[in-house]
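Missing here is one protein chain; the remaining ones are kept as they sit in the complex.
Chains here go by letter, A, B and C, matching the order in which they are written, and residues are numbered from 1 within each.
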Amino acid sequence: MGNNLDALTTIFTEFYYWITVPLMFLIHVGFCMYEVSVSRAKNKMHTLMKNAMLIPVVTVTMFFFGFWIYFALPAWPVGDMATGTGALPWDVTMGSNFQDHIMGVFWAAFLLFSWTAASIVSGAVIERIRTGAFLIFAVLVGSITWMIDAAWGWSPSGWLVTEWGYHDAYASGVIHGICGGAALGILAVLGPRIGKFAPDGTPRDIPPHNPWFAVIGLFVIYTGFWGFYAACNAPIVDLSGDGTLFSATSIYLTPTTLSTITFNFLMSLAGGLMAGYMLSKGDAYWTFSGGLAGIIAASAGNDLYHPLQAFFIGIVGVWVAYRLHYWVERKFKIDDAVGAVAVHGYAGSFGVIAAGFMLWGYPAVADGSVSITPWGQIGGAIMMFLVLGFIPTYIVALILKGMGILRIPREVELAGLDYFDEQTRKSDNQDIVNAELANANN
Amino acid sequence: MGNNLDALTTIFTEFYYWITVPLMFLIHVGFCMYEVSVSRAKNKMHTLMKNAMLIPVVTVTMFFFGFWIYFALPAWPVGDMATGTGALPWDVTMGSNFQDHIMGVFWAAFLLFSWTAASIVSGAVIERIRTGAFLIFAVLVGSITWMIDAAWGWSPSGWLVTEWGYHDAYASGVIHGICGGAALGILAVLGPRIGKFAPDGTPRDIPPHNPWFAVIGLFVIYTGFWGFYAACNAPIVDLSGDGTLFSATSIYLTPTTLSTITFNFLMSLAGGLMAGYMLSKGDAYWTFSGGLAGIIAASAGNDLYHPLQAFFIGIVGVWVAYRLHYWVERKFKIDDAVGAVAVHGYAGSFGVIAAGFMLWGYPAVADGSVSITPWGQIGGAIMMFLVLGFIPTYIVALILKGMGILRIPREVELAGLDYFDEQTRKSDNQDIVNAELANANN
Amino acid sequence: MSTGIESWGAENLSKIDALYPFVGSEKIMTIIGVVIWIGWQIWQMKFENNSYEDQTSQLSGETLTKVISEDD
Partner (left out) sequence: MSTGIESWGAENLSKIDALYPFVGSEKIMTIIGVVIWIGWQIWQMKFENNSYEDQTSQLSGETLTKVISEDD
């Protein structure tokens, strides 16, 4: 870093990304809270640990190869291995480095997206998947498939962007679409929880063991989502090239501002909450899920929308997600325990496509060589949800099922994953009470 | 402040420290959540209040004398009183001051460390210490002994640094080591909870009343820990002295970057989680404690380590802490209710010593006049854990025990600290139900 | 008349350090603050000790056994 001003700009940028990381930790805290609350009491500790242990495995695999994928694979079909060498785990920038003030915070921002990706999948499959099987999906989605989609569609040099004009500023498709698709791919093979469907095929509600806490978990996710949004921007970029015009940009280096995304985050949240409340007749869980789905639906274009456009798209996105969720549940007997496929997959894919109509003709990259179109966005949504989302997890789920290590044994599911631990806890408690009685009578 | 650029640098620095403070509030929220969850239901409100009331007493004593200690005592043996005058409570900078943009946020960052220090001690001694006695330890550790250790070993002019080359960038020893030692000093006098040890000396498990919430509390602590890490750095320092080279530095004014500590925080967390899960066979509480212990073990050198070094040290640190915890429990009949001595004291002391081998020969201060060595670090670890940690609280605990105000009465411990309040709550509830019944039958 | 600052004028701003009113009272405020802190801690200990004495007297042998047995 040269002079004082350059230094300040660099360190501001580093600090900007840094601050998104602890905020995004709250997304994961919220996911754990709501996933555990939605599970039945007999499964809660295992539900918690299944989600929590994605943290170390996704972290180390993002260090070993996930981040490299992002830099190596933008070109179709398999990228240019040479461009990724800077993110190989033995490169000198992938460690404490005095000449580099960005790699660590940038890696961490991507990593927290990876945790979110794996966590979205986690919620859908609770109460019957093996932790070991889930952790394979966590690595697959968190460190491989979403990193491929980011290389292709969430980088100014990705081929989906440079060829199709794909635009997805706050990850409607590249995180939410793909993870909804990935969850559905597992669910199709894993099957519903015992008792979810009546013999005639009618779905039953399996109530959360702590309904209000699930909603507080979603509220904590909203809080952390601010970090997710900020991390999708580059905070200060010289757009003029000669130091006369600086701005925040999207990940595509196209102009936006923090003010813009603040307006749009809040207005799409409002639209989603109102739609969710109305559709579900005031159900707390669907209302808060609606708030999240509203943001997700508007995310693809929230770098550019008017706040009222974000509001309208939030409303329509929630309507689409809600209707599709119940239609798919009845039609295909899919037991999505937290509605993750709907909130993330359907609302996100809708959001990608909506941006194609709303931003039709906008330049997709700074040099204007390609424009945003509905067909580019429809193609992109299919790539995310189906090609990189559904298909890989569906295939891996079939393999794990064939090996007999996908689903927990029937007896364990019926008794509850925590049954034996809970028996131990009760007996430990009784031992202590007996010891206290002995002391009291001395 | 002179020109625009100077002003921006100063206000950026001010803002940087400011933002670490609300993040560190989350550490305290998390500590309360996990400490209360670990206690038995019959003690939960008193457990909460014991921890919460350290906030005001540590805050005012940090204002009265704690912060002054940091500036006055760096030299051996009793410092130079003159150097601390700027932090005396009647100094003009210790208040709203238009010429000073740093004292308040710097004081607050130290203060939040002090809360953490006292909170670490708090968890170990739950369910049998008197709140009044605990608050004396809170002042002792939070505003006195840790401030002495910070003056000695966490400042470029502290004698442990300038004489022994002590290096402890993110407080493995100066916060965690000392607080683990301090907790052990109290526990040795306070004794175990009734029923913790069978008549033959076998330890019993006293199960948490809300196991999953304890873990969510630890997750919130992780989040807040980001503020702790950032607050240990100086955000932008002119290392060249002539305005040509700026960087973040550690508290010793030696070079590091935010990117570095972001990499290392996450990788040591991952190592700790994997080790904790494996050692405890998937126990949630030990897994999450392992994540924290992993970070703590790597903290002394996380300004400089490679991410994979942080990962490995996190793993080994957790192994050391876990084994020592159970060995000390059996051998010395120590009832550390939350494993605080292990997670903070053993992992932290291990981390200080590990840094001595890993960073052997690195300059400990910017001018290179003294180097990091294993013996400097071993000596420092002993100073923290034993001399400033264990001994002061052990002596004070003996005095308080002699006065009969250390431990709650046996009857209250057996009945539960909340017993009478809970009876009142039940009877109030019944009154309301009766009133409602009367209304219904009108 | 002002308890502290009388002007935010540019010529004055660069000379202002303390912004608080009643400059000069810092030491007496410190003394009052210390008295409040120590007083509070003494009161807290007395209050706590008294409530334990009170509770202990109500927890005789049989009551105590009953309370523990009902513990969940």
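Here are a few things to note about the model shown:
Just so we're on the same page, a contact is a pair of C-beta atoms (placed from the backbone, for glycine too) under 8 Å apart; a residue touches a chain by one contact, two chains touch by 3 or more.
This one's a predicted model, so the numbers in the text were calculated from it and none came from an experiment.
One chain is not depicted; across the entire complex it touches A, B. The hidden chain makes contact, of the residues B:L8, B:V21 or B:L245, with B:L245. Across A:W212, A:W375 or A:F420, the single residue that touches the chain missing here is A:F420.
When the missing chain is restored to the complex, the residue among B:M358, B:I382, B:A397 or B:V412 that touches it is B:M358.
Summarising the interface, chain A meets the missing chain with residues 40-42, 53, 57, 60-61, 63-64, 89-92, 95-100, 130-132, 135-136, 405, 408-409, 411-412, 414-416, 419-420.
Counting over the whole complex, chain B has residues 239-241, 245, 254-256, 260, 274, 277-278, 281-282, 303-306, 308-309, 311-312, 315, 358-363, 366-368, 371 touching the chain that is not drawn.
Please note the rule applied: only the chains that are shown with their structure count from here on.
Centre-to-centre separation of chain A and chain C, using mean CA positions: 45 Å. Look at where the CA atoms of chain A average out and do the same for chain B: the two points lie 32 Å apart.
Mean C-alpha positions place chain B and chain C at a centre distance of 23 Å. Contact of a single residue of chain A with at least two other chains is seen at positions 433, 436, 440. Annotation for chain C: residues touching 2 or more other chains are 64, 68, 71.
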